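Note that one protein chain of the assembly has been removed; the remaining protein chains are unaltered in position.
As written, the chains take the letters A, B and C, and residue 1 is the first residue of each chain.
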Amino acid sequence: MAKANLVDAINRALAEEMERDERVVLLGEDIGRDGGVFRVTAGLLERFGAERVVDTPLSELGMVGAAVGMALWGLRPVVEIQFMAFIYEAIEQIFSHAARIHSRSRGRYSAPIVVRTPYGVGIKGPELHSDSTEAIFCHMPGVKVVVPSTPYNAKGLLKSAIRDEDPVVFLEPSRLYRTIKTELPQEDYTIPLGHAEVVKEGGSITAISWGTMLHRTMEATEGFDVEVIDLQTLKPFDEETLLNSVKKTGRTVVVHEATGFCGVGAELSAFFAELAMLHLRSPVMRVTAPDGVVPMAILEDHYMPSVEKIRRAFEEVMNY
Amino acid sequence: MAKANLVDAINRALAEEMERDERVVLLGEDIGRDGGVFRVTAGLLERFGAERVVDTPLSELGMVGAAVGMALWGLRPVVEIQFMAFIYEAIEQIFSHAARIHSRSRGRYSAPIVVRTPYGVGIKGPELHSDSTEAIFCHMPGVKVVVPSTPYNAKGLLKSAIRDEDPVVFLEPSRLYRTIKTELPQEDYTIPLGHAEVVKEGGSITAISWGTMLHRTMEATEGFDVEVIDLQTLKPFDEETLLNSVKKTGRTVVVHEATGFCGVGAELSAFFAELAMLHLRSPVMRVTAPDGVVPMAILEDHYMPSVEKIRRAFEEVMNY
Amino acid sequence: MPYRVIDSFEVRYLQIVDEAGNLDESLFDGFSEWLVRSFFERLVLSRTFNSRCLSLQREGRIGTYPSIYGQEASQVGSALALDAKDWVFPTFRESGVLAALGYPMELLLRYWMGDERGMKIPHGMNIVPMSIPVGTHIPHATGCGWAMRLEGARAAALCYFGDGGSSRGDFHEGLNMAGVFKANTVFLCQNNQWAISVPRTRQTASRTIAQKAFSYGFEGIQVDGNDIFAVYRATLDALNRAKRGEGPTLIECFTYRLDDHTTADDASRYRDPGEVEEWKKREPLLRLRLVMQRMGLWTEDYEKEVVKHSEEVVDSAIEKAEAVSPPEPSDILIYTSHTPSGRQRRELKEL
Partner (left out) sequence: MPYRVIDSFEVRYLQIVDEAGNLDESLFDGFSEWLVRSFFERLVLSRTFNSRCLSLQREGRIGTYPSIYGQEASQVGSALALDAKDWVFPTFRESGVLAALGYPMELLLRYWMGDERGMKIPHGMNIVPMSIPVGTHIPHATGCGWAMRLEGARAAALCYFGDGGSSRGDFHEGLNMAGVFKANTVFLCQNNQWAISVPRTRQTASRTIAQKAFSYGFEGIQVDGNDIFAVYRATLDALNRAKRGEGPTLIECFTYRLDDHTTADDASRYRDPGEVEEWKKREPLLRLRLVMQRMGLWTEDYEKEVVKHSEEVVDSAIEKAEAVSPPEPSDILIYTSHTPSGRQRRELKEL
């Protein structure tokens, strides 16, 4: 089996879904002739034509809004937002429309759209190219939020996202696009949304992470008996897998790249408090970015949680 | 001392600040001749003129964006968004600009704007007139979030918000606009941002709430020995007051109107886990709306946390 | 003048029947007796529905309600230009459109009672739940009309919004993309001169809304929105052009909101009653009646009968709507996503 990077994996997921289902169309800035600023859609215009791989005007609100309209008509649009911070203009379309149309119409309509966007620090991009605000999408009822961490799971998760009847925000860790490779089966496999993956078994600490940070978390485990869980779907997350692990380990560390305050780590902490309090031998610790504006390139390494910081959290929960 | 309702209190805070500081200007839809859809700005146009009390086009993004530009020039704009869900179009202006300009310019510029908006369920309004998504603003570094619960604190908090050098999202509980009255001193008092208020002392449970839910929480306390804290400023919150209370009671219930998943209650729960674990005798319980789209009038009472639900949480933490 | 002129544009206006009932004979064709009667009957029906809603609201039997009084020609005239395959994107102020299209009135009433089931659009009707955040549905109509074009459907999307809606970014991005992709979309702005208390002149400094189409490379026209013939003709032409693949059109229906913004509003706080009186003289039923008289289609008895029938229809809808049992609290969670999450399942038990 050939190895592939994250860009290839996403590209193949898109191509296979477009092949499988004529209703899948791609909208985005520079995704056509240019093949996307990260080259994620390279070759798709040539293969599927300009009617299904559409270079749009510079119009994030318009793209997501049009995608909702296309979905109402029966298409299954996948929108690429060039960088996560540029999704903000389209938030109303996601929150007030995509997320609600199924409920508002009591099931008559849905908005099965996927909004893909690279997120996170680590590519030395300009300002506003490194945001990681998954939590705000998680907070909105009706939206699903997915973050792959490897080429393998990216392909399987994206396919599920495209087939899902609900709107999905699909966040691609930009730092991982070309830095890791995994085996990538040619078959049509999917990874169900709402399913977390135990990527390393362990007995003393449950470490939960996703995307880029999952790899840092793995790095940090040396010398600790850590069970590492790749959350994959942040909303709705896989409660069972989490609870089973915590019942075993009694200690939890959540690692994410976003700032901590009201981040997804807070939800995980509250969840464990409510549903697994008696199993907890130490507080759920969060390792996150600080409560500061995401810095530019020179300081970005200081913003991202470091391996040492994760190890300190492991030590802390072990010595509690 | 005369009693006043929330509408009057906010109106007076605005008037006093406009009197005190010429730089304060108000922007909003229907805030001038109409005096605001909730009549919060009634009389201000007549008093301060159309250049300082400005009826704008239907343009939430434009209003907040223009406010940022006015603030750069040296004014102190206060923007009214008619209902909280209509702020979503302006989120990029708040997140990518107002919240960051001080950091991006390393202190040269700031955006001392206030964005006021009614939030919450309970006025039997049409769809999208009842959102309560304070958590997403709390998540963004650089933004302050304030929610008054009484006419008295509304006046003091809004004055502080207007004088603050950072952007503030000021959320007014629409259900309380005319339903409660408190004494309202004529003097120029302020309540500092970042300060929580112990509104009822107690020894067994710390109940934390804000806005509309604070009153339900108070109602629910009968028969329990509850210390009720009005959080007032959600970001940054008053850590000291919270920790002091929990050290005394060992039990915490957070009550808010927003949906629970990734809500502010999650942050409070995580905060207590991290900083007060050893004092906790029971899990921090959250009483919140469910993870569903805010319903229309007929079902809205089922969506809001009820007094019984709060009491059940009190019982639960007591019996843990 | 040192500058060279490189392009020029004209803003056009269409009126077929004026306030006095005079009609432009050259334009007055294609209106069969059947169609003209339909205009009348649907107009009366929507007006009846509307005035009943205002009463129901006063009696506390429905919630806040936005009146369409004065705008019926814009609504009914445009709605009747639609085919069954076309899609409709209304705002909250489109009772007249829905009534004209035969939307079940008991559902519409349920909606205004505060029941989402009122927007569970019956199958076979391509109507999207009314948009509450102003202007935000405009890009949906673009996407829908674009999808129609991509799939070669002989259908179009008709999007309603107000003068206020034209100020929103959604309008701009939606119309711009529709222009670029030649979406099968017709954008119909009911310029009723007011956005709550904000007059049209303060909404935008452009003289017309119609001319905003020039920014997007397609046609914009202003139509007398109280002339049901002109509205019908302009809408039909635009829908047909869209269906032929000739791209979108922006239609500005120049009309007037004769009532308060909604039942929660008091327009006397900001609006000159004299202005309202002037516009009352131009309300759409007056001139429709005159034309029908001339065509020999109108008698007092006929009108009485139409009114009576409309009242019966509306009354029976009210009865039906009020007999419906309230929705289940669990609906809040059941419809949020297609399958409930673990958390939602726990929450379902508590509802």
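Going forward, contacts are C-beta pairs under 8 Å (C-beta built on N, C-alpha and C of every residue); 3 or more make two chains touch, one makes a residue touch a chain.
Nothing here was measured: the structure is a model prediction, and the numbers come from that model.
J.: Under the definition given at the start, what are the shown partners of the omitted chain?
T.: When the full complex is considered, the omitted chain touches A, B, C.
J.: Which of A:Glu16, A:Glu89, A:Glu197 or A:Asp230 sits in contact with the chain that's absent?
T.: A:Glu89
J.: Write down which of A:Ala15, A:Ile180, A:Val198 or A:Ala297 is the residue touching the left-out chain.
T.: Only one of A:Ala15, A:Ile180, A:Val198 or A:Ala297 touches the chain omitted from view, namely A:Ala297.
J.: Which one, B:Leu75, B:Val294 or B:Val317, makes contact with the chain that was left out?
T.: B:Leu75
J.: What residues on chain A make contact with the chain left out of this view?
T.: Touching the chain left out of view, chain A contributes residues 29-30, 32-35, 37, 55-62, 85-86, 88-89, 124-129, 260-261, 290-293, 295-300, 302-303, 309.
J.: What chain B residues would touch the chain not displayed?
T.: Contacting residues on chain B, toward the hidden partner: 25, 51, 54, 56-57, 59, 61-75, 77, 89, 92-93, 96-97, 101-110, 141-142, 144, 164-166, 194, 235-236, 239-240.
J.: Mind listing the chain C residues that contact the chain we can't see here?
T.: Within chain C, the residues touching the omitted chain are 2-15, 24, 26-27, 167-173, 176, 179-180, 182, 202-208, 211-212, 214-218, 221-222, 247.
As a convention for this text, only the chains that are shown with their structure count from here on.
J.: So if I look at the partners of chain A and the partners of chain C, which chains show up in both lists?
T.: Joint contacts, listed by label: B.
J.: With centres defined as the mean of C-alpha atoms, identify the chain lying farthest from chain B.
T.: Following the centroid criterion, the farthest chain would be C.
J.: So the centre of each chain is just the mean of its C-alpha atoms; given that, what is the distance between chain A and chain B in Å?
T.: Inter-chain centre distance comes to 30 Å.
J.: Could you say which residues in chain C touch two or more other chains, in rising order?
T.: Residue numbers touching two or more other chains: 116, 133, 136, 169-170, 331-332, 335-336, 341, 343-344.
J.: Two-or-more-chain contact residues of chain B, please, as numbers and ranges.
T.: 61, 85, 88-89, 127-128, 261, 291-293 - these are the residues of chain B that touch more than one other chain.
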